[in-house]
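Note that one protein chain is taken out, while the other chains of the complex remain in position.
Up next, chain A:
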Amino acid sequence: MTSETTGTHGAVLEGGAPGGDRPIVELRGAGKAYGNIRALHGVDLAVRPGRVTCVLGDNGAGKSTLIKIVSGLHQHTEGEFLVDGEPVRFTTPREALDRGIATVYQDLATVPLMPVWRNFFLGRELTRGPWPVRRLDIARMKRTADAQLRDMGIVLDDLEQPIGTLSGGQRQCVAIARAVHFGARVLILDEPTAALGVKQSGVVLKYIAAARERGLGVIFITHNPHHAYMVGDHFSVLRLGTLELSAARSEVTLETLTNHMAGGAELAALKHELAQVGGVDVDELPEERELSAAPEPAVADPAASEPVEGKS
């Protein structure tokens, strides 16, 4: 409700782009406990300008908790969270936004029944006129939204149509374009390709690459290692709330990534069980590789993949 919501924060971008390798956002041994349930523990993560950091993990691995901390929805309970090298503790998403950290959520990025242009400027509306008659600058907002969307390669004939009538991929792209326009330095994408088809996923991946070209740091959360490997510069795999793998692109292959992601040991156990059921040709399935972690027999039990026991 303050008046600083007008105007773009474009100037911030210049500061971040050539800055080289200093991380904009950094987590050092960060963790989060909900009561006595430890959802996240000892996680290190660095987001640098012009780099895509992929966070992978199965359901319940702690990905959502991680982004909620960075985006200001929740607070970490252990470790450090640094923005530009300075420890922070956000209490609202607004504070994260003001530091240039924008989050594009998978399911709650937009208000479906509102027009595209209103969604684009929601929370950062442009206004004109003095206070008692201060009103939305609709013409300027529509123009800007249209220009920004075209910039990202999205052409809409009617910005008045409810955003709910766009396809899932288009909605993601509008949300990304919006974050870029409002001077985001770090873009957090929460499973942007999860609900999309192959072609639409490609469109979204293109925008992730475009955002990186513009010098943004991107945190790309996904459980699809193929998508991650296409655009990622650094890969962090979460499992049961802790980091299982943290490696630069040069250090991993798609195959090891897939294996880590799927949980190699669990797959081996699953293969064993399938063999007992019969009717499944297990000879064609891959062998267990070097990834033999502690035995995990309860793979068929979905609860086992939740970090409820708080084990590390």
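In this section, a contact is a pair of C-beta atoms (placed from the backbone, for glycine too) under 8 Å apart; a residue touches a chain by one contact, two chains touch by 3 or more; residues count from 1.
Throughout what follows, contacts and distances are computed from a predicted model.
Per its UniProt entry, the chain excluded from the display bears the name "Xylose transport system permease protein XylH", taken from "3-oxoacyl-[acyl-carrier-protein] reductase", "Formate hydrogenlyase subunit 4", "Heme exporter protein C" or "Xylose transport system permease protein XylH". The chain omitted from view is touched by exactly one of A:V83, A:L97, A:I221 or A:A269, namely A:L97. Annotation: of A:A33, A:L156 or A:A275, A:L156 touches the absent chain (contact as defined above).
In the full complex, chain A touches the omitted chain through residues 1, 5, 71, 73, 93-94, 97, 103, 105, 108-114, 118, 121-125, 127, 134-136, 138, 149, 153-158, 160-162, 164-170, 173, 195-197, 199-200.
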